[in-house]
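Worksheet: the structure to be examined is printed underneath.
Note that one protein chain is taken out, while the other chains of the complex remain in position.
This part shows chain A:
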């Protein structure tokens, strides 16, 4: 469960100060499938990064499963990222010279999962994304769509409760984008909360709820199909 209230975030100082988020209030229940849309610079990625404990904020409160994120130090935030969150970014953010299996196992290197179990969980995740046969290839040997699926496998391998995706189809063709969104839908049906930042209406159309941000403020938050 994500609960954000009166969240403010700005970049720069003085005349160069840019208000990225202003008084954002948001509740995302478990199992949601949410699209965050907005123009470039609207603040959608900033919101996602704050929700993902990758960025800080000046004012407001953010509770992730009843944990107040505001007061947590780097170590605790890292633990939270590791246990509860999975990330999928536009540029895949894979370690290209390492194997697909290694990439999928990566988050579990930073927790107490035994090595044997790590491999098993990573293989299960790769099976879910349809890359079981490719585990020994290096990430650089895969196509863009396959790399994004490795990123998804990595994001879900540690069984997080929330998957955060920042323009996950931005670097993919239409057909592959559709496959990725079908994968997200499947994971959401299995109970995973999925939050996708996108400027693509087709991608947003796959989600159950749509949040539109403009100038750092949520101007619309509605179930999909309601305008």
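Worth pointing out:
By definition in this document, contacts are C-beta pairs under 8 Å (C-beta built on N, C-alpha and C of every residue); 3 or more make two chains touch, one makes a residue touch a chain; residues count from 1.
The criterion applied here is as follows: contacts and distances are computed from a predicted model.
With the options "RNA polymerase sigma-70 factor, ECF subfamily", "Acetyl-CoA carboxylase carboxyltransferase component", "ABC3 transporter permease protein domain-containing protein" or "YdbS-like PH domain-containing protein" in hand, the undepicted chain maps to the protein name "ABC3 transporter permease protein domain-containing protein" (source: UniProt).
Only one residue in the set A:111, A:136 or A:202 touches the chain that does not appear here, and it is A:111. Touching the missing chain, out of A:33, A:62 or A:87, is residue A:87. Set against the missing chain, the residues A:56, A:133, A:173 or A:201 yield one that touches it, A:56. Within the entire complex, the positions of chain A that touch the omitted partner chain are 49, 54-56, 74-75, 77-83, 85, 87, 89, 91, 93-95, 97-98, 102, 106-107, 109-111, 115, 154, 158.
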